[in-house]
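Everything below concerns the one structure shown next.
Of the protein chains in this complex, all but one are displayed in their positions.
Coming up: chain A.
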C-alpha cells in the first residue's frame, strides 16, 4: 500500500470529540486495509484483466452481472480468510462504539488519544472466550455476538449512561412527546400493514388496489404518505420507486420522451426503459438517479460488473468476506449471495455515488500516485462508455495530490481526485444486509442495485457517517443520541442496571442500527420498518425500535447479571414484530377509546 493516503475532509465543522473519533476510525480503516493486504497478499489494485482474458470469460454467454457475484468462479477466486476473521476486515459497529467512547472519554487526554493504536484485527470480534460462546447463537443474524468491544471500552465508562462523544451534539435530544408528534401516523387508531393485515384478510387486497392507484398517480408525496401506513409486499417495489422519485411520473415521461415507445411508468417494472435513448439521456444527467429502471439502467449495471471483472480491488475481498457470513450463511438470504455480491462490487465502482450522498462518509481514500494512475485509466475507459457524468472526474485525473495535503474542500468548486474505491464509500461491516432484503422485491440484481443505490445515497449513508446533523433526519451519532435519551426517558431503571453491568446501552443498539435491523428481524418485518423510514423520510424509526426492543425485554434484561447474558438475551429478536412495538412505545394504552 502507498505510504500515505490523504483523506477528504468532508465536514469541517464537526464537533471536537466526533472529529477525534473520526480520526481514530480513519486510522482504523488504514490499519484494517493493511492487515488485510498482508493476509491475502493482494495489492490495492490487482493487475487488470487483459482483453483476451475478458473475451474468454464472456465467451460462455453469461452476462458480466452473473459472473461478478461468483465467489470462486472462473474469473477470479477471492482468497478466503480464516473463519475467525470472516467479515471483520471492514469497520463494524463495535469500532464505532469504541471510537465514540474513547474519543470523548474524560480520562483520556487528546495527546494520549493521538498515540492510541487501533486494536489488531485478530483481537476484535469473535476472539474472546465469552464472545465465542455467545457468538455461536447469534451467528448469521447480524448480531455482533462477540463481546470484544466490551473489553475494549475504557474502564472509566462503566457508570456512564451514554457515549461521551455524543454529549457535544449541537441540538437537544428530542423528547418522547416530540417523537409522538413526529410519528403521529403510527397511531394504532389507523390501520397499518404489518398489524391489521394479519387479522383482516380483506385489508391487504384493499391496500394493493390503493397502492396501484398511488403508483399510477405518480406523486412522490402521495406515495410517501402511503408508505407510512405500510405497503403490501407485492406492490412494494413500485411504491418505493414512486416515493423515492425513481419512477418517472406519467406526465413527465410523456413530455420528455420523444418517441411513443415510452408511454407510461404504469404497472410493474421499467415500462419507460424503451425510450431511454432520448428521454433518459436528457433527463438522467440532471441527477443521475431519477429515471425508472429500464434498459439503460441495466446496461449501466452490466458495465459496472464488467469493471468488477476487469479490475479486482483489495476491497473486493473485504466486501466478499462480508457477504459470506452475513448473507451466505443466513437462512433467509443464502439464495441471494451472488446477487448481493454483484450489487456491492458494482456499487464500489459507481462514480456517481459520491456526489449524491446525503451525509459525508466516514473516510474517503483518495487514489494517489501509482494507485491513482491505474484507477484513472480504468475509470476513463468505463466513463467513456458511461453516461458522461464522469467527464469531470477524468479531467481531474491529471493532477495528483501530494501526500499530507490539507482538506479537499468542496468538491463542487474544485476538481476532484478519483476515490478508492471509485464510489468514495468505504464499505461498512453488515452493508450486505442492507442489500439482501431488496432481493425479495426484485428478481434481477440490476433492479436491486438501482434501489440499493437510491436507498444508500438517501438513508444508509447516514448510518455510516459521523455527521452531527440532528432531527428530523439525523446521522448515526444523532440516532444514538436519540436512542440514549429515549431509553433514559422510557426506562431509567433499565439504563442504570445496564450501566452497573458495565454496558453502554448505545452499544447494544449499534449493531441493529447500522444494519437498519436487517438480519436481526425477519425479512417481512425489516421491509415493513423500511416502509416507515421511506415514508417519514427519516431514520428515526431505528433508534425508536431499538429502545422499544430493550423496553420490551426489560424483565429479562433486569434479571441478567453479566454483560454476556445481556448480549445473549438480545441475540434473537426474530419473534418480534416491528410496527406493533413502535406503536406500543409511542402510544402506550392508547386505542382504549375506540
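Note that in this section contacts are C-beta pairs under 8 Å (C-beta built on N, C-alpha and C of every residue); 3 or more make two chains touch, one makes a residue touch a chain; residues count from 1.
Here is the rule we use: contacts and distances are computed from a predicted model.
The complex includes a chain that is not drawn, and of the options "Transcription initiation factor TFIID subunit 5", "Septin", "Small ribosomal subunit protein mS31" or "Tubulin--tyrosine ligase-like protein 9" the UniProt name matching it is "Tubulin--tyrosine ligase-like protein 9".
Note on the undisplayed chain: of the listed residues A:16, A:55 or A:205, the one touching it is A:205.
Checked against the full complex, the one of A:49, A:243, A:345 or A:551 touching the unshown chain is A:551. Of the options A:242, A:364, A:538 or A:583, the residue whose C-beta touches the omitted chain is A:583. From the options A:23, A:219 or A:358, the residue with contact to the chain not on display is A:219. Although one chain is not displayed, its contacts with chain A can still be listed: residues 139-140, 188-191, 196, 198-210, 213, 217, 219, 221-222, 225-226, 228-229, 232-237, 268, 328-332, 334-339, 439-443, 490-491, 522-524, 551-552, 554, 575-577, 580-581, 583-584, 587-594.
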